[in-house]
Structure formats: structure tokens, C-alpha cells
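Note that this complex is displayed minus one protein chain, with the remaining chains in position.
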Amino acid sequence: MDRYTQAAWLIPLFPLAAFLVLTALGRNYRRAGVFIGSFGSLVAFLLSLLIVIDRLGANEVDYNYSFDWIVIGDYTLRIGFEVTNLTALMLAVVTLVSFLINVYSAGYMKNDERITVFYGYVALFTFSMLGLVLSDNLLSLYIFWELVGVCSFLLIGFWFTLPKARAAAKKAFIVTRIGDAGLLLAILLLFWYMPDHALDFTTIQSVFDGQSGAITNGITTLIALLIFLGAAGKSGQFPLHVWLPDAMEGPTPISALIHAATMVAAGVFLIARTFDIFQDSAAAMETVAYVGGFTALFAATIALAQNDIKRILAYSTVSQLGYMMMALGLGSLTGGIFHLFTHAFFKALLFLGAGSIIHAVHTQNINEMGGLGSKMRVTAWTFAIGSLALSGIPPLSGFWSKDLILTIAWETNPLLFIAGLAAAFCTALYMTRMFFLVFMGKPGAASSSAHESPASMTLPMVLLAVLAVASGFVETPWNSSFGSWIHDGSEEAHSSGVAIVGSIAASFLGIYIGWLVYGKRSVSRTAFQERTPWLVKLLERSYYVDELYAAIIVKPLKLLGSSLMVIDAYVIGGIVRLTGAAASCAGRAAARLQNGQVQAYGLAAVIGFVILVAAIVGRRFLP
Amino acid sequence: MLPSYLTMAAILFCIGLYGALVKRNAVVVLLSLELMLNAVNLNLVAFSKYGVVPSLTGQIFSLFTITVAAAEAAIGVAILIALFRLRGTVNVDEFDKMRR
Partner (left out) sequence: MFNIAITGEFAAFFVFSAIMIGGAVLMISLDKVVHMVISMAAVFLGLAGMFVLLEAEFVAFVQVLIYAGAVSILMIFGIMMTKHQAVEREPAKPLHETLAAVGALCLFGVLFFAIRTTTFPEPQPFQPGEDNTMAIGELLYTGYVIPFELLSVLLTVAFIGAIVLAKKEADE
């Protein structure tokens, strides 16, 4: 039953068509934006769902269609699309979240003047992401990778009249550019070393799997590290994580779509697609694992001290992406992808909930909120489900995926296991803190006028909450059906009692302490701050990483820029002015010849004649 | 002998050229012009005697040039007189109507 798979190339075209139509329509057709955008992503989602159903059986063959695109001499670049189980999964996730965001934005962005533009950008993003997922070779993946970055830039800076939004959009683009440079270098290296200069994933798989020795280990490590650099940029790993918290300047539906569920997952997806390269290089795997683990703990600690609701969720996303990278680095493709799958749902849910709250109280500072639980019931319940899923409480989905990662860590690298546990503890703690400060307790300064959001906003949240509960059951420690499906083969389930107990204990401990401090208020909120104010300040300023970058990188670059500007103004400008002045001087000098006096003309004639004769006579003497 | 006559003519010609280009008074310019024409005459007559095929043609030619030069000198002075009546000066620097 392959026919839906064969039509997979149609899936990105619906959002693309939606983008084109919306761009052509302009700003006036506000209702049209909503319907066309949602329709495009709905059709794409239905088609993706059909493809997933198509492939649910065991041992489905990967489908690949490609054609010759560029022929240079004896090198042919083929381009096309490929549908594997992994690809089908990503298609479904991306289109589903995109559809839900389209519906949600109808309510959230209702009063915005440029709502049609917004929907156009969202459709363009969806198209790019789907193209990225369906790519069958690294070059076309890179093209869509860049396109996704552009859409992210456009959407973060959607409210471009705000200077903060502009700065955040630029920062996002520039920081991910550093990663993209790494990915480009990796592609170039692969082009150089691969037999026949092939860049498609099937060939990469066959060359690196089993390693016939075609490519030396040093080069393999280099390629893998460069690909990881690209993934780290897009997925916000340390030290390229700085753009993600600032990206919260964009509208909340965007934060949910791009910076929680899909674009940031592109890095993980890339590593999953080129996993054979990584498996060949132990050094690269270790790097990925350690960077991922470090980022997970690092970001979780920062989130403990943030006061902006979206920033907490942003650092939480960075932390969870760290978990995914750690899983991949430890050798488990299943772990990374499974966590990506569950994280997409509950993180999108949390962001939509945050958007609902912001829409109601018009502030993002959690210290000004409070007591919203009674006024916004649906939001509160779905947010609670999302928080519990993120904290890893069984039987919600987050528990199963996080547990899988911790199990693998326990089996291979106890140090990373400890880091993972600590990060889980912090995660539970900051989510509980946020929940209590926002929804419980006495109403804060801004909560008086709050009311529940309209159905267009709450329905997607409810749907995501259902998924957050249910999506975890596809992969349990006793039944690894998800893993087998992703791997096109059978995979034994991992289970480890230590890991299960440890993760549950860490999560419950975090929730308990959070309840003590923020719920029951038996421990003072400022207790920690009074004892170690420097620590709290450090966390609040996210370890001063931004300031460090500003001092080390931004300032010298600005200095270089201004000195180059001086050179441009004075040296190059001077040369240009000199040329102009020379021309006008020459003109003025020549004009002195035109003084109307016959003797001057006669003199010029004589001199000219002499020169002419000398030239002709002088030719005799030239060798 | 021929080269000496020719060199002589060249000297006279160049001196006449310098005078025609530098002198301020228009009459003096005309005078220098006559000097140049004389140099040419010397050339012609020298070639008539020492040339490849000596004949009287050179001398006859020089008679013609003398005639034309005299006519031209007369016309030149007449023009100068007319210009002087108009402008009041014979300083060639003043005659720059062709400027721009």
C-alpha cells in the first residue's frame, strides 16, 4: 500500500501554496489568512497521517524518489525525497503541531494588523520544515535548513517595531549562522571524501556503516563534529544557546511551533539522519553526549532563577534538547527521537498555556501573577498536565522518554546519569515554582482582569494535553515497539530498576521542595537568596554568558567594523574624491589652453608636431 | 655643402617660429613669418644647385614664393591696420574673441 508514500512530495506543497496565496492577498484579508493557513496545514497533516498509517507495519521499505538535478562533467547531483519511518514520524509531528498553532493563532493574534503576514510566514516555515524532513541528501537538507532559519528570523522579529524584537531576530540568525557554517564545512568535507561525491543519506549510510576504511577516522570525527556544530546552533546547545531565550520576543504561538516543537528539533533530526557517521567516531559521540548532558544541567539551573514565564520555558527547552543530544551521544537513536516526539507535544502545550496566560493578564512576569487557577480552569488543568509530563511523572509521556534516556545513561556513563538526575530534579523544581506562582495563591497585581481564553485557543491545548498523556506508551521499558519501528528492525527494550527509581525520586523530590517553598510557604522564598545572593544573581543572569560574548566577540567586531568604516570613509572615500578632483583639475588645466589666443594654439600645434615626428622617427631606434 | 645650407635654413626657420609664437606685437609676428618664408627659399635654391637633379626649377619656385610672401605681407598689414582702427591695439593677447 505504497501510494500515499509516493505522494509524500505533495505534503510540503500545501503550506507553500498557502504562503503564496497569503502573500498575494496582502494585509486586508484577515479572515482569509486564518482559513487558508489552517487549511494548508490540515491537508498536510491528514496526508502525513495516512503515510504513517501506511508504514505502521513492520519491515516497511524506505521509499526514495530522486532525479538528476545538476550534471557537471561526470558528477551528477540527484535530488528528491525520501520517506523512512523516522521521516514519516517527523512529518506527522510537524504538521500536527503546525495545524494546532494555526488554530490557536486565530485567537491569539486576532487583533494584530498583520495577521495575514503572520500566517504566511507560518505557512512558509511549515513548508521549509517539511522540506527539510523529506530531503534525501545533505545539500537539499542544507537549503531547507537555511530557509527554516530565515523563517525563524522573520517570525521572531514579527513585531519589528520593537527594538528588542529586532535585536533578538538578528541574534538568532547570527548565532545559528555560526552553526550553519559548521554544517556547510561538513557537507564540503563529505563532498570531497565520499566516493562519487555522493551526498545522499542512503550512500552515507552504506559508506559509514561497517566502515570499509574509505574515510579515515580523523576525517570522520571532524565531519561528525562539524555536523554537531550545525545541530548545536539550531538546537541551542551550549555555547550556542544564547539566542533561544531572546527568541521569546516573538509571538507565543511561534515560540510554541518553532522554538519548542519543530525547528529546534531539526538539530536532533540531523544527527539522527547522519547517525552512521557519528557511530563511526567514538570521540564525536562522547562530545555530543557530554555537551548534551552539560547543557541539560546548565540550562535547568538557569531556569530556576528566571522571572519571565516564557524564558523559563525557553531554558527548559534548551535543557530538554540537551537530554536528546545526550541520548544520541550515548548511542541511542531511539532515546533521542522518542524524547523529541514526546517533548514536542508537552512543550508546545506549555507554551500555548503560557500564551493563554499572557493573553489574559498582559504581563510576562510570574511575580505579578497568582491565583489564576480559579479563573482560567482549562488553561490551569492543561498546564498542570504539561508540567507533570515535563517533570517526568509516570504514567505521562515525559516519564517514559526521560526514563529511557536515564536508563541508557546508567548503563553506559554514570557521570551523565548523575547529571541527568540533577537536571530532572531542577526541572521538576522550576516547573512547580512556576505553577504555584502563576496559578495558586493570592491574586497578583495583574490577575484581576483575567478570564479564560476563547475556544480557538483552548481546544488545541486540550488536544495536546491528551497527546502529552498518551504518546508515551509507544515505548516502555518492557515493550520497545517505537524503537523497533524507527530502526526498521527489532530492538530490545532497556530497563533498569535504578534508573526508574532514581528518576521518579528526583522528580518527586523536586515537586515536594517546590510545594514547600512556593505552595505551602513553609520555607521562605528568599531563604536561598539571603544566604547566597551571588549564586542567585549568577543564575538570573544566565551565568553572564551573554555579557561574556559581548565583551569577547561583539565588542572587538564592532571595533573592527568602525575602524573599517573609518578606512572606507577616509581611505577609499579619499581615493574616490581624489579621482574626481584629479579629473576636474585636469579639465581646468586643459581649459587654460582654450584662451582664444592664436599664439597659444600655434604653440600647441608645434609641440604636437614635434612629438609626433619624434615618435615616428624614434621608432627606428626601438629594438 | 648642401647640409650646411640646409642647417642654415633650419636655424632660420626655428628662430622665425619662436618669434611668431612669442612676440606680442602683431607686426613683429608678421616679420617672423617672413623670416620663416625666407628660410624656405634658401632651402629651395640650395636644392636647385646641389640637389639630385640640379636645375633652375628651384629658383623659379623661390621666385613664386617671394611673390606670394610679399602679397601676404601686404594683406597682413592691411588687416592689422583695420583691426587697429577697431580695437585700438595691436597686442595679439587682446585678440581673444575665440575664447570659449
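Observations on the structure shown:
All chains are identified by letter, namely A and B, in their written order; residue positions are counted from 1 within each chain.
Throughout what follows, a residue touches a chain if its C-beta (ideal position, glycine included) is under 8 Å from a C-beta of that chain, and two chains touch if they have at least 3 such contacts.
All values derive from a computational prediction rather than experimental measurement.
For chain A, the residues touching the chain absent from view are 599-600, 603, 606-607, 609-610, 613-614, 617. Within the entire complex, the positions of chain B that touch the omitted partner chain are 1-8, 10-19, 21-28, 30-32, 34-35, 38, 41-42, 45-46, 48-54, 56-57, 59-60, 62-64, 66-75, 77-82, 84-85, 90.
We adopt the following convention: only the chains that are shown with their structure count from here on.
Note: centroid distance chain A to chain B, computed from Cα atoms, is 93 Å. Across the complex, chain B meets chain A through its residues 17, 20-22, 29, 92-93, 95-100. Residues 594-599, 602-603, 606 of chain A touch chain B in their complex.
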